[in-house]
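Have a look at this one.
Of the protein chains in this complex, one is absent; all others appear in place.
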Amino acid sequence: MSAGPEGGSAGRPSDDHVSPEEVDRLVQRLDEEAEKSGYHLNPDRRFTRGLVEGMLVNERRYGYWACPCRLASGVRKDDLDIICPCDYRDPDLSDYGTCYCGLYVSQDVKDGKKKAGRIPERRPPDDARALASASASAPSGRMDAPPPSEAGSADTVPAAAPALPDLSALNKYPLWRCRVCGYLCSRGQPPEVCPICRAKKERFERLL
Amino acid sequence: MSAGPEGGSAGRPSDDHVSPEEVDRLVQRLDEEAEKSGYHLNPDRRFTRGLVEGMLVNERRYGYWACPCRLASGVRKDDLDIICPCDYRDPDLSDYGTCYCGLYVSQDVKDGKKKAGRIPERRPPDDARALASASASAPSGRMDAPPPSEAGSADTVPAAAPALPDLSALNKYPLWRCRVCGYLCSRGQPPEVCPICRAKKERFERLL
Partner (left out) sequence: MSAGPEGGSAGRPSDDHVSPEEVDRLVQRLDEEAEKSGYHLNPDRRFTRGLVEGMLVNERRYGYWACPCRLASGVRKDDLDIICPCDYRDPDLSDYGTCYCGLYVSQDVKDGKKKAGRIPERRPPDDARALASASASAPSGRMDAPPPSEAGSADTVPAAAPALPDLSALNKYPLWRCRVCGYLCSRGQPPEVCPICRAKKERFERLL
């Protein structure tokens, strides 16, 4: 963060200053990281630069990349779910082809095959989040789906324990764990090398 | 897909046309993606180019990268298991050091330390696949192994519930979930950053 004194954001306090070069660097870094993992930045670079500048301004103000399209509380632990990439990006990409801001888009939107429209706010309101946090349950705003019909053959669950989750589908394939980094995969044999930490096959242990 | 009118595949209909440049681009892209995740293209580039050309021809015909060494039905949902990389690549790499086509090879085969031979077809026949699909069970063609001797100490499963899968090995290590992308790992503490989406440690929640 070598924000110099030059630059054109005259309306903001000087310690919020973000240089164009800094924005460019972060756009490029986010772009590379996104593509590696199957994500995509919005190809409208002018738009994208505006959002990334907002993230950098928020970093100056709060110390973290608070979502540039939402109101940050300034208290890191209360804003964890909206530090970019936010907890809602991936379900929004699945449902709408874009995240709430439009910083990340789906392949189809990137390729111009689909248009990203405006999307509803998936983040629960403050009081719902406070409740969820208190009971430590999953955020209520996430997208979910009914259990898969192919999982859960009912006869593997004894009648006496109806409340037990049916996890028998976990036994469909061996479950392997990388002893070095903890990567988990579900397949016949472990991979040749761990895709995360490059440890060799022999470093995997079978859990299930 | 900017397939021009030039090129040397005169025997095929013109809309199947695939230019050498297009083949080169895809070979390079697949090579880079493979190496990042611990896979390897066959180092015999002439052979590899032929296979990749076949994939591109299939993309023209069917709209997807049907395996160039198998007969595609042309119906995407029936061919899902043989869209490259196919469902059988990884078990074949484990067992034979190469996929069915020879497009992907193991490190040892790549390095010339082992020779890849011809391998049997692991894909179940049409009728078996149809049955498996109907009952939504795992494909019968995959490689498997008996449950690990180190997992499943029998005394943790009550005698009254013999049908319950023994999942106690899942409790050997904490299980962490990235709240942003859903990455799972099994280790003492979450990683410094999520290797998939780069979210920081604080964005992980403990599931087990």
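A and B label the chains in the order they appear, each numbered from 1.
Assume a residue touches a chain if its C-beta (ideal position, glycine included) is under 8 Å from a C-beta of that chain, and two chains touch if they have at least 3 such contacts.
On a predicted model such as this, the values are computed, not experimentally measured, just so you know.
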Which subunit A residues would touch the chain omitted from the figure, given the whole complex? 36-39, 90-91, 93-95, 106-107, 136-138, 142-145, 147-148, 150-151, 160-161, 163-165, 167, 169-170, 172-173, 176, 179-182, 184-187, 191, 195-200, 202-203
Subunit B residues touching the chain left out here are 33, 36-37, 39, 80-81, 83, 85-87, 89-90, 149-150, 155-158, 160-161, 164, 167-168, 170-175, 177, 181-184, 187-189, 191-196, 198, 205-208
